[in-house]
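Some chains have been omitted; the remaining ones sit where they do in the full complex.
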Amino acid sequence: MDNKKSENLIIAGKNFSSRFLLGTGKFGNKNDLALAIKASNAEIVTVALRRIDLQRHEENILEYIPPDVTLLVNTSGARNATEAVRIARIAREAGYGTWIKVEVINDSKYLMPDNEETIKAVDILTREGFVTLPYIYPDLYAARKLVAVGAPSVMPLGSLIGTNKGLKTKEFIRILIEEIEVPVIVDAGLGAPSHAAEAMEMGADAVLVNTAVATAGNPVLMAKAFAQAVEAGRNAFLSALPVQQDSTQARASSPLTGFLYQ
Amino acid sequence: MNIVVNGTSNIVNEEISLKQFIEKHCPNPERVIAEVNEHIVKRADWDRQLLKENDKLELITFVGGG
């Protein structure tokens, strides 16, 4: 697909020059979050909704996010389509836009997304005018259905949330990249910039990272590192990587014969 | 008067509007999103929404998330 090579990431008609999305959970220090957004030039960041704790003064996460950044409200906590829809509506009512990361999880151990419920939620939300970015387990058929009901992007997981294990689903995300026409944003499980570069090298359109940045020793520098890796991987994809040689035999990069030999 | 706030029962003695309740109990009222009985009440309407026996309040806010 030609738009796979466009300069900007385009979602629902909106252009983004950065292909690095940042999650805002787990930051020990909210100032680090603000600096991490700046250091990485992230243009889309996720936030979530939660019941207020009446006993405790909590900081307002939104104060740490620059106004020109696109807020993507995560429906985390939703166990089915109905709950996801309800959270999305609350977010819109609160004045925070219509960009929703549709995350439906009904498994408290592995936190695997429920693709079928996610499709239902996207279907409803799209009709209500939301821009939905569904978080999914990378299944070709589910991705096709999401596109059919109006998802302007899909966000397959690289590995289980928070595990930092990298691209365990590589073979299957590759299929989405080849077959699905909307942007494929790899989300969850990317634990190092090399993982992000690997995703981009094979043609992913963007990546979203949270845990690996927020829990790093230096989250601000790590955010920058991920953003650099995303650019590196993107440039490599555009440059057309050479293939791995399958034989066990080596191939010289220096001239090896004709000198000092008879 | 019993009101369920975020899943917990609260006894409220006087008649009180949603606005008054939030300002009394929430540290940052400007951050709050309010549902009463599963319907969102817009901030502009908090003042005239009076709480009733057995109302279920959800007081919600934005937090960091992935």
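Letters A and B mark the chains as written, and numbering starts fresh at 1 in each.
By our rule, a contact is a pair of C-beta atoms (placed from the backbone, for glycine too) under 8 Å apart; a residue touches a chain by one contact, two chains touch by 3 or more.
Being a predicted model, the structure only gives us computed values, none of them experimental.
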**Prompt:** Per chain type, how many copies make up the whole complex in this structure file?
**Reply:** A x4, B x4
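Just so it is clear, only the chains that are shown with their structure count from here on.
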**Asked** Which integer distance in Å separates the CA centroid of chain A from that of chain B?
**Response** 34
**Message:** List the residues on chain A that touch chain B in their complex, please.
**Reply:** 23-27, 30, 33, 46-52, 54, 56-58, 60-62, 73-74, 76, 86, 89-90, 93-94, 96, 161, 188, 208, 210-211, 214
**Prompt:** So in the complex, which bits of chain B are touching chain A?
**Reply:** 5-7, 25-28, 30-33, 35, 38, 40, 42, 58-66
